[in-house]
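One structure is given below, encoded as structure tokens.
One chain of protein is taken out of this complex; the other chains stay put.
Coming up: subunit A.
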Amino acid sequence: MTDLPGYPSRRNFLKASAAGVALSGLAAQAKAQETTPPVPLEDYDRAYLTAAEWAFVMAATARLIPSDGDGPGAIETRVPVFIDLQLAGDYGTADDWYMEGPHDPDAEPARGWQTPLTPAEIYRQAIPVFDAWCEETHGATFAELDAERKDAALTSLQNGDVALDSEIRDFFTILLANTKEGYFADPQYGGNHEMQSWVYIGFPGARAAYRAWPERHNEKYPLGPVSISGERA
């Protein structure tokens, strides 16, 4: 199979999963339910993002939480799926936010969400602007750049060196926050696939009962996590 440029290959995915198994301890992993593997990201049926937006989100999240570090990356944990589903849902449409205005997109960041755009609209408007900037500065759209240039481009975006209108100026902050959310949220929202991030950091998930443990200092809590829907890892 042909790997998409810049994406972790299936082989890397498998390697990273194997690392997750090693980290969580084989016994706990053996007790995880048998699940059918999810649809591969390249065949994923998107709920909100366009093909170009999807390519960008895949490429960007893969650099924000890369797969070649100690733990699982954004791709193995299916963070792009989380972002796509969130943008298609209440978060993307700012469904339960006050959005009537008056809006002051130039307001200090401490004053919160001041743009009239919803999160989904910000992704839709900001990605083409950033891709155009990448073409102009680095000679290709973001997804087509090599890893080093991707990092450089994201750093420019983070530092405000990419000219963005006030309405979409917070795009990097939002993208980074959503990437972290997709990495650590409960798997029912599409990310944190098989609770890999929880296994990696030793978070036991939705168990919420540790009466025997507060006094046991410097002792690793050995039992793997459980998700809200009852998945075990």
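Methods note: a contact is a pair of C-beta atoms (placed from the backbone, for glycine too) under 8 Å apart; a residue touches a chain by one contact, two chains touch by 3 or more; residues count from 1.
Operating definition for what follows: contacts and distances are computed from a predicted model.
Hidden from the displayed complex is a chain whose UniProt protein name, among "Carbon-monoxide dehydrogenase large subunit", "L-aspartate oxidase", "Putative cytochrome C" or "ATP-binding cassette domain-containing protein", is "Putative cytochrome C". Although one chain is not drawn, the whole complex shows that of A:Pro80, A:Pro119, A:Gly182 or A:Gly224 it is A:Gly224 that touches it. On the side of subunit A, touch with the chain left out of the figure occurs at residues 25, 27-28, 31, 207-209, 211-213, 221-224, 226, 229-230, 232.
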